[in-house]
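This report refers to the structure that appears directly beneath it.
The complex is shown incomplete by one protein chain, all other protein chains being positioned as in the whole.
First chain written, first letter: the chains are A, B and C, and each begins at residue 1.
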Amino acid sequence: MKETSFLHIAEQYKAIFLDSYGVIKNYKGLIAGVQDTIDFIRHKGIALRILTNDASRSQHQQAESFYKLGIRTIETHEIITSGMMARQFLQNKIHAGRIAYLGTENSAEYILQSGLEHVSVRDIQLDHIEDISAFVFLDDEGFDWNTDINKTVNLLRRKNIPVIVANSDKLYPVSKNDVAVATGGIAKLVENMLTKKFIHFGKPDSQMFMYAFDQLNQKGFYSKDEILMVGDNLNTDILGGNKFGVKTTLVLSGNTSAENAEMQINASGIIPDYICNSIVS
Amino acid sequence: MKETSFLHIAEQYKAIFLDSYGVIKNYKGLIAGVQDTIDFIRHKGIALRILTNDASRSQHQQAESFYKLGIRTIETHEIITSGMMARQFLQNKIHAGRIAYLGTENSAEYILQSGLEHVSVRDIQLDHIEDISAFVFLDDEGFDWNTDINKTVNLLRRKNIPVIVANSDKLYPVSKNDVAVATGGIAKLVENMLTKKFIHFGKPDSQMFMYAFDQLNQKGFYSKDEILMVGDNLNTDILGGNKFGVKTTLVLSGNTSAENAEMQINASGIIPDYICNSIVS
Amino acid sequence: MKETSFLHIAEQYKAIFLDSYGVIKNYKGLIAGVQDTIDFIRHKGIALRILTNDASRSQHQQAESFYKLGIRTIETHEIITSGMMARQFLQNKIHAGRIAYLGTENSAEYILQSGLEHVSVRDIQLDHIEDISAFVFLDDEGFDWNTDINKTVNLLRRKNIPVIVANSDKLYPVSKNDVAVATGGIAKLVENMLTKKFIHFGKPDSQMFMYAFDQLNQKGFYSKDEILMVGDNLNTDILGGNKFGVKTTLVLSGNTSAENAEMQINASGIIPDYICNSIVS
Partner (left out) sequence: MKETSFLHIAEQYKAIFLDSYGVIKNYKGLIAGVQDTIDFIRHKGIALRILTNDASRSQHQQAESFYKLGIRTIETHEIITSGMMARQFLQNKIHAGRIAYLGTENSAEYILQSGLEHVSVRDIQLDHIEDISAFVFLDDEGFDWNTDINKTVNLLRRKNIPVIVANSDKLYPVSKNDVAVATGGIAKLVENMLTKKFIHFGKPDSQMFMYAFDQLNQKGFYSKDEILMVGDNLNTDILGGNKFGVKTTLVLSGNTSAENAEMQINASGIIPDYICNSIVS
């Protein structure tokens, strides 16, 4: 666990998993120099996947967004979002009824495209919930927090159904200094009110790692120690990567600053294999 | 711990502490027959105090509300609210600056009457917070949940000041079946986002018990085993009473139903000294 | 989620994952009739795996134990233990130094066979820990609780290394009524003392599900909705299965009794797809 050149580390691995926010981009846009690193990874023939805790935009929308930012070599299938994991779960487990959600219409459309009808909490009448078969926390936007969070609490008190959190991040950055409560934070509030545990998707949970790992191994053979997870967040990227068994690199270009990286590592006991300033250099 | 007549129990004590909601009144108004019980307590010369987790209305407003409901013998000084405890704390500990709050203007006025200026989160500019010296969670109303909870998170990330929760209840009932997230629930959300612990007022914390106990002992001598706490909630009334060392009665007229009282007692390990259907009979 | 015949459910799936304790056997030995169910599964050509939170005995020792109990058709490779997952992790992530452990010599031998030296906490001198590169909670036996748990706390205060919990179960049954604190309970105590999070193996975490799933898919094609997880414990078997995305059956022959199954499901929000008395019938 020593600070060192990212490119030097990267070239020792057969596959690299990159977190998006804080690694490739930040609140100002693309992190300068990232395109060169991605070119380097491509040139070396290293497989690349983007693992992002995001349930507000589809895989396709994410790819478009990278394209607009100037990174033109990331293909849609290389992007893995927590929202995709939630959708997969719903397809496997929920086969009837209506799926209720808290979030935007856009996120509902791509996540809940499982052939079942979906309904925003806003439009639910608590006296007509017989056919609600699952609930999904999708996004922190698209609803009235006061009215609709309370409605969610009462819906889930009245009906014991599977509850899915499509992105378990508690906060997301909105500017250099400030954050906003994310989907996972709202879900946590409701979990506390009900003293229940929902099903969470997104790092540090292993579904996205597993998905990326299985996808890679359909095209070749990749053992876990040939894969490097790169992220800016100890509690999601590094904890998740460590638990899954791949190597991990903490970058200091996002959530974790150079000043407090060591302190946070010591306090949490979450230890990356490497620390780099960023993926640029 | 056996079900029995409340009046029979009550007459063995020198002082009785009653929770308000679920004991004296419920979502429909006064619980039928409560007036007779209070007359009985008065007739027997037993001291009475109302201990209520409420920071939305002043002691005076509470007394008026009882009067309007038809209970005309409860005096203002017999009512003890968690909001009073918060006010007392602020008076003792905060002597300069502006006090920021989340809640209604009404609750701010009576709780924050300590000579210091107070300011709603709504009206704060995050770039001008130098003189904010404390923060108080007062009520679940009087602000925009989305905008102002996020603003609170960022304010408390930028400035490390004492944070007070004037009522730590997480939920309150709004109808026979439904509840709403209370001040304590919103405060818990923010605590989770910041991984900090705020200063909570209200049962089960002991400040209200202590206040009532000291007040009684200025007028006579009351030992703890001569006092009976009566409430409908294991986690606040009974836990708080047990911890403070007074006797406790769980009533089944509110939060805890006859069907699941035993199960909840076994699951929580919070054991009342008595169980009664209600304070009526 | 209705009580129904296990055999009738089972024959609709291509693969079945069985928990061991409370499903196949209990404190008295084999559950009567289990052999017939396993014969039925074999006869129908359904793939079978045993997923057990156990780090005290190797895959081979477990298979032998089933053989001695009279179930002669379970092959070693069909058994997946949390200890195997811990071993795999250590092989992937720890390549130097000595591995310290709390547990028996037997469990240390099979889990820590990664070419690295291992040392019991009992034999560690806290002044010579430079080369300790990881710590593993293996078993609740094989050490002095007072001396060696305290030594573990101090070792992990002095040195920030990866800490692995080879079985995250907090309790295990020792007779009809009684339980004992398990490895996961001891690890939880130490986590609380240090306010750190260790890396836990065993259900509900998904590593064992993933391992079984990948193993199956090397021999054929099994989608998640063709797999049924069967267990007696909502918090490990059912939560883990639900989260992984396979179908789940709660059996009432172990940890969860018929009387309180519904209450526990409502309280926890962990909802099995089916409930059966046992796998027998």
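Heads up, the rule we're going with is that contacts are C-beta pairs under 8 Å (C-beta built on N, C-alpha and C of every residue); 3 or more make two chains touch, one makes a residue touch a chain.
Fair warning: this is a prediction, and the values are worked out from it, not measured in the lab.
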item	value
Touched by the hidden chain, restricted to displayed chains	B, C
Touch residues of chain C, complete complex, unshown partner	126, 140, 144-146, 149-150, 153-154, 157-158, 170-171, 177-181, 185, 188-189, 192-193
Positions on chain B where the hidden chain makes contact	88-89, 92-93, 156, 160-163, 194-199, 205-207, 210, 214, 223-225, 239, 242-243, 245-247, 265-271, 273
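In the analysis below, only the chains that are shown with their structure count from here on.
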item	value
Chain located farthest away, centre of chain A as origin (C-alpha)	B
Self-contact between copies chain A and chain B, residue sets same or different by half	same
Distance from chain C to chain B - Cα centre to Cα centre, in angstrom	44
Whole-Å gap between the CA centroids of chain A and chain C	27
Distance from chain B to chain A - Cα centre to Cα centre, in angstrom	40
Shared interface positions of chain C, touching two or more other chains	none
